[in-house]
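For this view, one protein chain was removed and the others were kept in their places.
Entry: chain A
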Amino acid sequence: MSHDHDHHHDHDHSELSETELRVRALETILTEKGYVEPAALDAIIQAYETKIGPHNGARVVAKAWTDPAFKKALLEDGSKAIGTLGHVSRVGDHLVVVENTPDRHNMVVCTLCSCYPWEMLGLPPVWYKAAPYRSRAVKDPRGVLADFGVTLPKDIEIRVWDSTAETRFLVLPMRPAGTEGWSEEQLAELVTRDSMIGTGFPRTPGAPS
């Protein structure tokens, strides 16, 4: 992450512009050869920018917090259960939902590349795809959590899920206290992207968002 960050903002503007030229050249060639239509590329980008994001996962989590039958189905077969929700339609095969409990905290990583449940969480943040997270999450998850300002009780089990195949994992965080009687919509507002990766918790009622 530190590298990527510096790369984008500090010392490397000349390389960036060269990259930009090369990327444009490639798109020109692919277009001229009739492989792709630029408007179709625009449409892909627009879909990621507008339709896909952690709000999808947040709705699933909020539903699981309020509907025990849905939660049970979700933990048994994530893809199938989410497929029953008309408004979250893009989930792929083999989404596995893993539940945080007072005794166990789950975290998701992809040490080999950057596998991530795009359909539920949108495109992954830079830190998820960068070397510090990929290298340390499986060996020193408490140290990684400390980088996020997250501290867990010493005796709680930490389970790290390394996404080494096409299975995708979504963490079902614990419902915050003080939310009794809240609607799904209200609860979904508390669910953060990081809480569904396992590097954070949902917001608590009354805390600034």
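Structure notes:
The rule is short, and it goes like this: a contact is a pair of C-beta atoms (placed from the backbone, for glycine too) under 8 Å apart; a residue touches a chain by one contact, two chains touch by 3 or more; residues count from 1.
To be clear about the criterion, contacts and distances are computed from a predicted model.
Hidden chain, UniProt protein name from the list "2-oxoglutarate ferredoxin oxidoreductase subunit alpha", "Nitrile hydratase subunit beta", "histidine kinase" or "Dihydroorotase": "Nitrile hydratase subunit beta".
The chain not shown here is touched by just one of A:135, A:186 or A:204, and that residue is A:135. Across the interface with the omitted chain, chain A contributes residues 1-5, 7-8, 16, 19-20, 22-30, 32-37, 39-45, 47-49, 51-52, 90-94, 96, 109, 111-114, 118-119, 122-123, 125-127, 129-142, 144, 147-148, 154-168, 194, 199.
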